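Excluded from the complex is one protein chain; the other protein chains are retained at their positions.
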Amino acid sequence: MNDHALTLLVLLPAAAACAMALVPKSAGGAAKKLTLATTALVALIAWSLAFDGRAGGAGLSHIVSAPWIPSLGVQFFLGVDGVSLPLVILTASLSFLAALASLGVERHPRGYCALLLLLQTGMLGVFLALDFVVFYVFWELILVPMYLLIAVWGGDGGRRAALKYFIYTLAGSVLMLGAGLLLYGQSDLTRLAPADLAECGVMGPDAAKPHASGMVLAEWLASDDPLAERYVDAEAAGAPLRTFNLSAMARLARSTDVFTSKSWGGHNLAWWAFVLLAVGLAIKLPAVPLHTWLPDAHTEAPTPVSMLLAGVMLKLGGYGLVRIAWPVCPEAARDLAFVVAVVGVVGLFWGALAAMAQTDFKRLVAYSSVSHMGYVLIGLAAGTLGADAWALGATGAVFQMVAHGVTSAGLFFAVGVIYERVHHRDLNQLGGLMNRMPTASGLALVLALASLGLPCLCGFVGELLVLLPAWTFNPYLAAAAASVTVLIAAYTLRAVRLAYYGPEYRGPNGDRLTPVTPRELAVLIPLAVAAVVLGVRPGIVTEVAEPALVAAGQPFAHPHPNLPGMTPVADAADARRTTR
Amino acid sequence: MIWHSVLFTLFAAIACGFAMAVVFTSNVVRMAFYLVISLSATSGLFFLAGADFVGAMQLMIYVGGTLVLLIFGVMLTAQQRFVQMRPSRSEVLLAGLLGAALLVLLASAAVGVPTWRGSGPKAAALDEPPLTATPIALGLLGFRVDGDPDDGQNRAGYLLPFEIISVHLLVVLVGAAYLARTRLTAGSLAQQPPGGFEQDAAEDRIAEVEAIAADSPGTEGPPT
Amino acid sequence: MTPERLLPTLLLLAWLAPLASFVVSAIAGSLLSRRHGGQEGGAVDGAAARTIGHVATGAIGVSLVASVLALGAWIAAHPATDGHAPAATAYAGEWFGVLDVGPLHVGAAYYIDALTVVMAVVVTLVATCVHVYSFGYLAEETAAEGLEAVADDEAPTYYGNKLRRAGRLHRFYQHLSLFCFAMLGVVLAGNAVMTFAFWELVGASSYLLIGFYYERPKAAAAATKAMLFNRVGDVGMLVGLMALWGLAGTFDYERLFAMAPTWMASHYGLATLVGAGLFCGCIGKSAQVPLQGWLPDAMAGPTPVSALVHSATMVAAGVFLVGRIYPLLTVEVLVGIASVGAVTLLVGATLASVSHDLKRVLAYSTVSQLGYMMLSLGLGGWTAGLFHLVTHAGFKALLFLGAGSVIHAVGTNDLRAMGGLRRAMPATAGLMLVGALALMGAGVPVLGLGLSGFFSKDAIFEYAVAFARTNPSYAWLFWAPLIGAVLTAAYITRLGLLTFVGQARSEKAEHAHESPESMLVPMAVVAAMAIGAGWAVPGSRLSVPSLLAMSAPEATHHARTGSAWSGVTLPGVESAHEVDVRAAAGWAAIGATLVGVTSALLMHRGGRKCETPAGAPMRQFDEHWLPSVSRGCDAVARRLGAFVSGPLDRGAIDGGLAGAAGLLKSTGGGLRRIQTGSLRQYVFFLALGVVLVSAASLGVALRWING
């Protein structure tokens, strides 16, 4: 039967958001406490997923699948596996910390809390959805609360930034919808082997369990599942049975040529779907030419929203790539790998250089997010080389997403701590904070060093895992990616020197520089500890993500026939490579 | 049979000629008059085509009622100086061209369909003794004479639709009367729409309107 | 317990002790300051800070003991033979795994051979001395209580008054423990990723230590500059690592050294790239020529830091790494290393002899001595280079600690304000003299008598002579160190004269007073090391060089010729130890030193004259031209960034999209004008529509009819 942990996880915040209407208008504090309680409960459930052993690893677990729109073959299909588990836990935890950080919000607290919870529902939904329509619905759900949060609670330029964010993301999701429909139009469930059908959850939750009893296809067909009936008459008429199920699409892409048979304008449809998906998701990632919404959105967003925006929302794009684009269109991914890698490296340089010139601390951290996300693209591009490269590149990309989530959320909160007190973020007017707020500055320094990519902290592992396959992919790109670490170090240390070092604070309302409050510590300390723990013990994420990624990345297993910029060395090294 | 063609040509020529005249003349009173003649000729055509009741109705309702109404309209809205409102030359030219194009199209369509050509009035039908009750009259009362009764074609006639039409006509006339009542008071005239007309002409207008309001307490509806 | 298990456990203990003290002092520091001051931001009181200091010193003491025990166990396991014994096997293994993804396995591994053990002892010994020394040097940090405890005159405040801040001795020991943990991590590392990880952690802890007085803009800038210069070097190292992975598919040293000959044969070019990449890291860390700008500025940190980090240990990590990855380096890379070393030692020596700042002279002296070590390693003198590293750690730490006590007494770094201090500070003067002599390499060549510097410098010259003999076209690699030796003797004599000889040139120098006991004892210990490091243990053949020779890679045992491109043959060990080579090297070294000393004496006439004619332009080069280069790079990057975030982001991309939106609006406006509002035109358009539609449909129908 359906194990409803995930439905609870996704719908609890939504329920709380609705319950916010019951809270009387005057009881702002109660609203915030309710939010805190709900996010805490959701975080608890998410962490329980991690510790109950079934989740994580190659197969899907905690399956929830119920027919939603039978005529289109759309299922309300949730599930968690190695790739989505770390991101779900990151989202739940960051939402709790954001709720903790937003206890200080005064304007319309009820509205603010409702939107924050709605946002959390959207994000969790995207990470757990395994059906394209469910994925898309939750993806769009995020837009509205984010727009309102930035426009109403944001800074003075909030409305313009929110509008820009809305239009960019909407354009992205339109492209994604196009790709989804394109794939839906080509998909055909009847061509999947019964075992695959069971595994990808089409036959309901029990069949999808890894060691499910040998549920024969006939048994499912006999059941009253509307999808079963449509499967029967589709089989009889020999017509294709369309599906939105993502894992089914991935298996179709792997075992049949259903996506690559037809072609248009010189490329097969999978290629076009990949291009649409890649551009749509790259806007969210953000990849360089489409990134200008991020700095504006961040400078105007309130601190907790900024934490969520940088900590989780940027990962939606990356997760979409790893979950949909790469597995469903492997050949296209391989053809365009070089372009993706170049965009990644350009993104690295662009973000880092732009950050060098910023005077607004928050805008600097925003541009650093643009830069760090470049690694994800390079990792995925280099991953298309072969089984080893995919294991390293994809795991590196996922780890970089989680690590960047921790460090960027932390840095944004640190900037928020300063902004709450002196109400400005101009680096030239800051300084001398190390003496006024030693603990907060110390933790901020740890987070800055982590985002800098200092080993023994979480930033380095992602970089290392991504850069290793990148060398065999293209040595020049890899060298360029490595050389950006100097720029990243430069702007981070410049910011630290301008903000925290220096004799004294000479900027406006210096008297309000009270030392850090316990509530703020309760947000900063977990993030700093997470940065250190993830740095020293990266196995927490990699052991969970790697099996799932290797399973998803089987199309890249066979070595790449014609490799752009491939140094002859790799095959020699492969031949002699001794196992661990 | 020759008479039928001659009469047809006569009526057609009058109808079309005076229709053209309506278009070309710029004086609205002459237009109204030409229209009366053109519509009368049309009713002649109706009689020729065997639709005598319709021809009669055309004369009574259309020419008698509607056009009289129009003439009333012309009288009521005739300004004191006989303003010649002529559209610009290019508009006339364009409209003419358009009319020609449309005419070519319709004519080619009319002529193109073979079944509409040349059957001509059947002699027999012409010299049948005129029936006392024309099929249309029977139809109105509810007996269909044109369809053969045995295969269930004696459907009810058009009595009910005509009742509805008459009620509809009544409602419309009441509405028109209400719409056209003169709500003008001296005050409302003073606030001219700024962009409307020269201020100095406003005073004598007011005087004129009061005169109208005085002698006709409520404009009676058009004669039915 | 067999040495196979004993050594790893001992060294693990030595490694983790500083980490434990770092964690304890970090937590205790923040808790104490919260509790004491009530609301956070209060000061940690002196006693608590000192206890934290003692904890840190205890931890490093434990590491020292463990390292010495490990050294003893190693010596027991490998009796010293006559120097040409086959290389002792290294103990390699893994304490615990950290990262397992696909083919990559990275763990906390160790690779223990003679070099590791010797380096561990040197690092922990010098660190312990510095820990003890710091109590005295940083006494004023815990002198008073509360937020106004310490006055810092070099930090400019808005209203010009002296900046008052809380004492933070606890934070100093916290960062020092982190540094020792990281340094030992580099020394013990068993795979390249672990080396790189602790390599950057060492850089980070040096950033924290240089930036200890973060109120001073000079220190903050120096810290950032040091970290960035190291990062530039680390980029090269990262590229080297990536190439290594592409080449070998593993990072484990043991397996790499085994596989090295095979892929050196098959992929010579890439192997050279790997070597060059990893050496870039060493250039960054050991302040070799292109990236040496940060070391003189790093003197803005407290002097104990300069003594430990920027003379004995961290900067030596580069030399240690070249020693560790020696089998992976091809001959071309070694020649490259040698030439970089030669250029560095010349640049360092010249700048040292003109600078007015006491610590800056010693900093440039360190750069120069590191050049010597790199030169020796490059010329194939593996044992000589690393032996010089050990001896240099000794006497340079001594010189720095001496400089610390002089600055402590006089209060300023400027040589022009010192003079005649030998009367006021006899002990410091005597110890500094020992250090200076060791640095010069004073000693009697034939009898084999002399300080530690003499033996190690002599060994280097042996390899220089042997190399010059086998490769006449590269003779400049012999003349460079010779001139360097002259300059070394010159600047250290000048230093000695200007500080201790002649008249006191400032009233502060007049009533300087000797440093307290707690500073002199560690200096004495280090002086002993400076003196005795070169000698062999009486009665046995055991000495530092013989110990190191045990782990010399066999590639250095016999001559090696590089590829046709460079046509260089590195001299083997035997050719460097021929009798005539040793004699020539010995006399050359001592001759250069004497020339240097006499020239310094003449030019500075007993400490009375500070200025040297050639000095001004060189000082200009050092103080203005070099910093302007790094400032220029920063400015270029910031201007490029401004261009990217301004015109490109806002102009091109946003402008483009705004343009598209504008286009949409204008087309909408255009369409709006079609609604003219005139009834007659509407009728006209109506009819026109009818005409066009019917014409079109008629046309289609006709085409369809006739086919």
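Residue numbering begins at 1 within each chain, and the chains themselves are lettered A, B and C in the order written.
Please note the rule applied: contacts are C-beta pairs under 8 Å (C-beta built on N, C-alpha and C of every residue); 3 or more make two chains touch, one makes a residue touch a chain.
Everything below uses one rule, namely that contacts and distances are computed from a predicted model.
Of the names listed as "4Fe-4S ferredoxin-type domain-containing protein", "Cytochrome c oxidase assembly protein CtaG", "NADH-quinone oxidoreductase subunit K" or "F420-non-reducing hydrogenase subunit D", the one that matches the UniProt record for the absent chain is "NADH-quinone oxidoreductase subunit K". Counting contacts over the entire complex, the absent chain touches B, C. Against the chain not shown here, chain B presents residues 1, 4-5, 8, 12, 15-16, 19-20, 22-23, 28, 31-32, 35, 38-39, 42, 45-46, 48-51, 53-54, 57-58, 61-62, 65-67, 69-70, 72-74, 76-77, 79, 85-87, 91-92, 95-96, 98-99, 102-103, 106-111, 113, 115-122, 125-126, 135-136, 139, 144, 146-147, 158, 161, 165, 168-169, 172-173, 175-177, 179-180, 182, 184, 193, 196-197, 205, 209, 219, 221-222.
Interface residues of chain C with the unshown chain, by the touch rule above, are 672-680, 683-684, 687.
Here is the rule we use: only the chains that are shown with their structure count from here on.
The geometric centre of chain A is 73 Å away from that of chain B, both derived from CA atoms. Our note on geometry: chain A versus chain C, Cα centroid distance of 38 Å, whole angstroms.
Those residues of chain C in touch with two or more other chains do not exist in this structure. On chain B, the positions that touch chain C within their shared complex are 87, 91, 94-95, 98, 101-102, 105. Per the touch definition, chain A reaches chain C in the complex via residues 289, 292, 295, 350, 352-358, 367, 387-388, 390-392, 395-396, 432, 434-439, 442, 449, 454-456, 460-461, 464-465, 467-468, 470-472, 475, 478-479, 482-483, 485-487, 489-491, 493-494, 496-497, 500-504, 506, 514-516, 536-539, 542-543, 546, 550, 567-570, 572-574, 576-580.
Chain C meets chain A in the complex at residues 30, 33-34, 39-41, 97-105, 152, 155-158, 163, 165-166, 193, 196-198, 200-201, 204, 207, 211, 214-217, 220-221, 223-224, 227-228, 231-232, 234-235, 238-239, 242-243, 245-250, 255, 259, 262-263, 266-267, 270, 634, 637-646, 649-650, 653-654, 657.
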